[in-house]
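The complex appears here without one of its protein chains, the remainder shown in place.
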Amino acid sequence: MWTAFFQAADYQAIKPEILLTIFGLGILLLEFLVEKRDRYLNAVAALIGLGFAAYQISWFWTRLAGGAPYVGFDGRFTLDTFALFLKLIIVVATAIVVLLSLKYLEIEDANLGEYYALLLFSSVGMMFLASGTDLIVLFLGLEVMALCEYVLTGFLRGNRRSNEASVKFFLLGAFSSGLLLYGMSLLYGIGGSTKLSVISEELAKRPVSDPLSWVAMITLLAGLFFKVAAVPFHQWTPDAYEGAPTSITAFISVGPKVASFTILLRILFACIRPLAMEWQALMVGVAIATMTLGNLAAITQTNIKRFFGYSTISHVGYLLLGVIAAAGVGAGEATQGQKDGLTAVVIYLLVYAFMNLGAFSVIIMMRRKDLVGDEIDDLSGLMSRAPGHAILMLIFLLSLAGVPLTGGFIGKYFIFLSLIETGHYYLAVLAVAYAVVALYYYFRIVVVMFMKKAADTIPLATGVGLGIALAVTAVFTLVIGIYPEPFIVLATEAVRPFFS
Amino acid sequence: MQLQKIAFFILSVLALGSAILVITRRNAVHSAMWLIATLFSVGGIYLMLRAEFLFAVQIILYVGGIMVLFLFVVMLVNLDVAARQAQFSRQWLLGLVTVAVLAGELVYGLYRGHAALRLAPAGVAAATGGNTEAVGLALYQNYTLPVEIASIMLLVAMVGAVVMAKKKLE
Amino acid sequence: MQFFHDHILSIILFTPLVGMIPLLFIPGENKQAIRWWSNIVMFADFLVSLPLVFWFSNEAPKEQLFEFVERHEWIPSIGAQYHLGIDGISFLLIMLTTVLGFLSVLSSWTAVQDRLKEYYAMFMLLQVGMLGVFMSLDFFLFYVFWEVMLVPMYFIIGVWGGPRKLYAAIKFFLYTLAGSVLMLLGILTLYFRYHSDTGVYTFNLLDLMQHANAWPLHLQFWVFWAFMIGFAIKVPMFPFHTWLPDAHVEAPTAGSVILAGVLLKMGTYGFIRFSLPLLPQASSNPTIVRVMVTLSIIAIIYGALVSLMQRDMKKLIAYSSVSHLGFCTLGIFALNPHGLSGSVIQQINHGISTGGLFLIVGLIYERRHTREIREFGGLSNVMPIYATLFMIIMLSSVGLPLLNGFIGEFTILQGAFEVSWHWAAWAVAGIVLGAAYLLWLYQRTMFGTCDNPKNQVLKDLNWREIMTLVPLIVWAFWIGLYPKPFFRVLDKPVAAIVERLNPNFFNAPVPANAKAAPAPDASRPGVVAAAAHPNAQVPEAAH
Amino acid sequence: MIPPEYYLLLGTGLFTIGVIGVLTRRNVIVILMSIELILNAVNINLVAFSQWFKSVDGQVFAIFVITDAAAEAAVGLGLIIALFRNKETVNADEIDLLKW
Partner (left out) sequence: MLEHIWLIPLLPATGALIQLLFGRKLKNAAVSVISVGLPGVSFVWAVGCFVELLSRPERTFLKTVYLWLPAGAFHLSNGALAQLNVNVGFQLDPLSAVMMLIVTGVGFLIHIYSIGYMGHEGGYYRFFGYMNLFMFSMLVLVLADNFLMMFAGWEGVGLCSYFLIGFYFQRKSAADAGKKAFIVNRIGDAGFLLGVMLITVTFGTLNFHEVTAMARSGRFAVGDGVITAICILLFVGATGKSAQIPLYIWLPDAMEGPTPVSALIHAATMVTAGVYMVARSNALYVLAPKALLVVAVIGAATAIWAASIGLVQYDIKKVLAYSTVSQLGYMFLACGVGAFAAGIFHVMTHAFFKALLFLGAGSVIHALSGEQDMRKMGGLRHKIPITFATLAVATLAISGIPGLAGFFSKDEVLWKSYSSAYGSPALWAVGWITAGLTAFYMFRLLFLTFWGESRVEHEVEHHIHESPWSMLGPLVVLAALSLFGGYLNWPAETFGRFLEPVFENSLAASAPKYAHSTELGLMALSIVIALVGLGIAYVVYIKRQNLRERLAEEPGTFHRILLNKYYVDELYDALFVNRTKNLGNALAAFDLGVVDGGVNGAGWLTRMSAEVSRLWDTWVIDGIVNVSAMAVKLLSYPARVLQTGLVQSYAWLITLGVLIFMAYYLVHY
């Protein structure tokens, strides 16, 4: 009766989350202790916390890799390689965002401890999301993440855009989580439990045409698609991206994206797997719509943050393709194609995190005192002003476009491969076609940077943090592109849990 | 049993009716009032379902907490202006139709498949002791982790609200 | 020395990259230093590629097609390897690349004045990409180089190009990228198919080749078309050629030289190296051959006709490239030794002649900043040396005997003729027209009275400029007068390809008059290949 | 004993009304209320099921939903106040700075 109560091992398992929470609280206190000019200590603290967490996670990895996952908290919390891998991405991404934020917040004069605290809390939420195997845990994790996002998006309260963005984001988010919850409640009704495993067993017993499970699935998917920003649930993305503080744009374009995909994968493959063929069908439509809209709409953008909003959407489209290829995983022996599909998604997320953050860390330098610098034209002549940054930006853009020797190509490579292996030739051709379109609009920025006259002479807002962030992202983007072997190995290990 | 049914129907009618009023009232304060009514009737439903603890939570937390907050805010933002403006967005008809169609689809779908519509086998009688005790135990035994997370969530909400609402940064 | 011998390919491949690093540290305003350094690096690259000429042997046994092979694991989990190696075909193209690479850099000494560092860096990157394409025996590696090479070219056109550079650059990039991603799908299909047949993931060209005949025809068809589009855009074959004129016209001289001289060859090379050996049934399928040949012939004639019309020298030459490469593809899809070896020779020739022509145009453009033909006339009065060099290169491009062009064209035509005289007949029309447009160009620019005052003051070529052209001319005469070495080098790979396509080719009975035929010396691998078949011994016996 | 379908229907009704509210009302606060309606619908489902299964899971879930509702309300209203501070309005269709 008291068995499930306070097991030391369970708390071992959530150590990273605990650490981060503690650091978050610590920062909130630190806020009152340090002078205004020492505010950078907040960031340092946050980084330390993230460092610990990262260390902890990789330690877990060493213990769990190749072995069975750890299941705790009465089976509501699973620590498997998949969770760990994504947690690691999340933590690293958050750390990079922290590095990005320092200078930016100074310029925006919003260098508050709450900011970092919220970043940490939201990453805590995401990490729970990554390893939750229970509807409630997933839901709560999602909400923690979401609430932080709302607040952070609106963090520059004086700024109307920021504010409007956050309100929109909040209303839609709440609405969508309402849908999500409705779906979850029905799933509970179907399964008689909130544990994914139980639910999927119960689902398997029902006919695929059962309306209840369908309504559940649809509302659930609607909620999830909203989180990952898939068409037609995507519309918050560009607005939120444009309005939010650039550092936060960078954050929500990566962290929550990754987290949302983890929950999506969990629910698809661990919960509503029995309906795989059904949701696959839905998802094909969504994926096509997403890629189309994302790619086409990006072409005409002039605001770079908005532009990246659409580019993110198009990447989501590619990720969904990977999911489509993987559909049906878990039922019996997985085919190579399905495996590659999942690997593709994971690798893609990894690469995406780095290249997108990299791009943003260049964009964020455009924000200088009395210069908003979020128009594409603000990058004009970057090559003549800051060759180094221009070249780095070029690398990131190439990677986003999926040109070989950059990480982006590896991601796309696996996507294409999995599609071909699972016989989705037409999707493959479509994906390839859109890769060309993507190149077209990414190179709009290249053109601006390399072939236009310089727009202004104000030096870029650089800083130590930014430097480190750039270095890290660039290195990873290139390394993954040139020598992807270790990362592929990690990824294959990470998706292993899905193959029973 | 009839009694139960009647009670149920009264409560649901109350809930739905007041809900409709919530979204139709011109004045936000009235909407809030009607929402409270809805919450009460839903609470009644909980009671019927022997979820006394939840009923209590509904009344205390929801009505006593959240709705008060709502009312504060409604008062804060000058409603006389808002109340004089049009209350429905330009796309209200479109929205209405869409939802109607959606609801139609749902009903039709459920009706069509109601033969297959069945839940997992009903469970046996719950653990001894009152509902409150059961819930409490569940919360602190099987659901410790969610409780932890919920605490973080509330913390976040608090910080967030502070950040958003306090007069000026600093 | 041994190390050098074993890793020569890698060394050739990465010399420009290594040379690029110091370049980046030369201060931008020190233009002379940058120029000197870049020229030195490119020349060094040429020098290190030179030993190949002496070390490249045909003595290796027939089944060992590739020499100087280097092979290391790269991405084991997907079976991609760092796998280099060359046979006769790639050997020639590599030499072409190193030579043209150096010459083009040399030619831009004065032509390019702004953003030198980036400019030369781009060229070095480009060099790496091109060499890599010709060297890699691993499909993944090949694709990587193939794509990577686009980026520097994009910048060379887009930054240092003419007025419509942006349009041209993006058009070039999109066209070629669209092609290559389709090609990627093709590659992945083969890769996946091989895996599902053998349970092994590999991009290794040789392994895939071993497996080639096991692929069902429909698969080969699809993959062939995927490849075809990728390569045809690069070549460019009609009707995928429209990026070419724009790219050429807008690109800086050196860019055009490289573009015409090397990049276009990557398409034809792709056909020879991948399409034919990997998809033998498909590529020898009558329908496909008919389509390809038709397109080639259209390209030959169409390109020539359009050239006649051009008012812009560069555009004219660009279209002439379409025509010339039509010959190359025609030769390839004659699918016999003459056609294939002729095609490779012609690729080299085109590199020399058209590269030269672009240099020529560049020289005059540098002086007058226009390429309008009607701006010129009677230049041979003021620039006699220029006129003479122009004449020689023009003639080599026309295909005058005793110059390189003729060798290639004749061999190709011969090859085509052996399949169907119609093809040859049509193609010959192309030759006639070829004479027409180039002579006319020469006449309009060089002959007549030099009445345009702007032209009367033009200076003749200086030594550097002459030096950029002389090597090409020498090479042209070499191929024209003594092409034997080139054919020798090509015999083995060509024979191998032909055998893959038509295993009985060399089993054909030997005619009674074999005695009458001049004795083919036994050292020729082509013959060795033939000798591999028991009943093909006769020619040896013949003498 | 009332079959769960009834509760399901009630829930669906509330849910629908909530959605309508979200789609049609201009006043952001009222939209927020409508969302509360949706959450209540969810809760009804949960509790009904939990009673059917004779397990408290549903109720626990419902509690967390309520918690979430509280959190959302707090943050949301905070945002709304900030919004009102910025542009003196609480109308959804006047939040249109960001588009296209």
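Read from first to last, the chains carry the letters A, B, C and D; within each, the first residue is number 1.
The criterion applied here is as follows: contacts are C-beta pairs under 8 Å (C-beta built on N, C-alpha and C of every residue); 3 or more make two chains touch, one makes a residue touch a chain.
Owing to the predicted nature of the structure, the values given are computational and were not obtained by experimental measurement.
Asker: When the whole complex is taken into account, which chains on show are touched by the absent chain?
Answerer: The undisplayed chain, in the complete complex, is in contact with A, B, C, D.
Asker: With respect to the chain omitted from the figure, which of A:L84, A:V167, A:V323 or A:I415 is a touching residue?
Answerer: The one listed residue touching the chain not shown is A:V167.
Asker: In the full complex, which of C:V53, C:V200, C:M309 or C:V474 touches the chain missing from this view?
Answerer: Of all options in C:V53, C:V200, C:M309 or C:V474, contact with the hidden chain holds for C:M309.
Asker: Going by the contact rule already stated, which one of A:L64, A:L179 or A:I199 would touch the omitted chain in the full complex?
Answerer: A:L179
Asker: Give the residue, chosen from A:F23, A:Y104, A:W236 or A:F450, that touches the chain omitted from the document.
Answerer: A:W236
Asker: List the residues of chain C that touch the chain left out of this view.
Answerer: The list for chain C reads 171, 174-175, 239, 241-242, 245, 302, 305-309, 336-338, 341-342, 378, 380, 384, 388, 395, 400-402, 406-407, 410-411, 413-415, 417-418, 421, 424-425, 428-429, 431-433, 435-436, 439-440, 443, 446-449, 481-484, 487-488, 490-491, 494-495, 505-511, 513-514, 516-518, 520, 524, 526-527, 529-530, 536, 539.
Asker: Please identify, in ascending order, the residues of chain A that touch the omitted chain?
Answerer: 167-168, 171-172, 175-176, 179, 208-209, 211, 214-215, 218-219, 221-222, 225-226, 232-233, 235-236, 238-239, 281-282, 285, 292-293, 296-300, 310, 437, 440
Asker: So that we can see where the missing chain sits, which residues of chain D does it touch?
Answerer: Listed in rising order, the touching residues are 19, 22-24, 31, 92-93, 95-100.
Basically, only the chains that are shown with their structure count from here on.
Asker: When B-D is set beside A-C, which has more C-beta pairs in contact?
Answerer: Result of the comparison of B-D and A-C: B-D.
Asker: Report the inter-chain centroid distance for chain B and chain D in whole angstrom, where each centroid is the mean of the CA atoms.
Answerer: 6
Asker: Distance between chain A and chain C based on Cα centroids, please, to the nearest Å.
Answerer: Using C-alpha averages as centres, the distance is 45 Å.
Asker: What are the residues of chain A that contact at least two other chains?
Answerer: 136, 140, 143, 147, 150-151, 154, 157-158, 189, 192
Asker: Could you list the positions in chain D whose residues touch two or more of the other chains?
Answerer: 4, 18, 32, 43, 48-50, 52-53, 55, 57, 60, 64, 68, 71-72, 75, 78-80, 82, 92
Asker: Show which residues of chain C lie in contact with chain A when the two form their complex.
Answerer: 74-78, 118, 143-144, 147-148, 150-151, 154-155, 158-159, 165-166, 170, 173-174, 177-178, 181-182, 184-185, 188-189, 191-192, 195-196
Asker: Can you list the residues on chain D that touch chain A in the complex?
Answerer: It is residues 4, 8, 11, 15, 18, 22, 28, 31-32, 35, 38-39, 41-43, 45-46, 48-50, 52-53, 55, 57-58, 60-61, 64-65, 68, 71-72, 75-76, 78-80, 82-83, 85-87, 92, 95-100 of chain D that touch chain A.
Asker: Which residues of chain A touch chain D in the complex?
Answerer: 135-136, 139-140, 143, 147, 150-151, 154, 157-158, 160-161, 163-168, 170-171, 174-175, 177-179, 181-182, 184-186, 188-189, 192-194, 238-239, 242-243, 306
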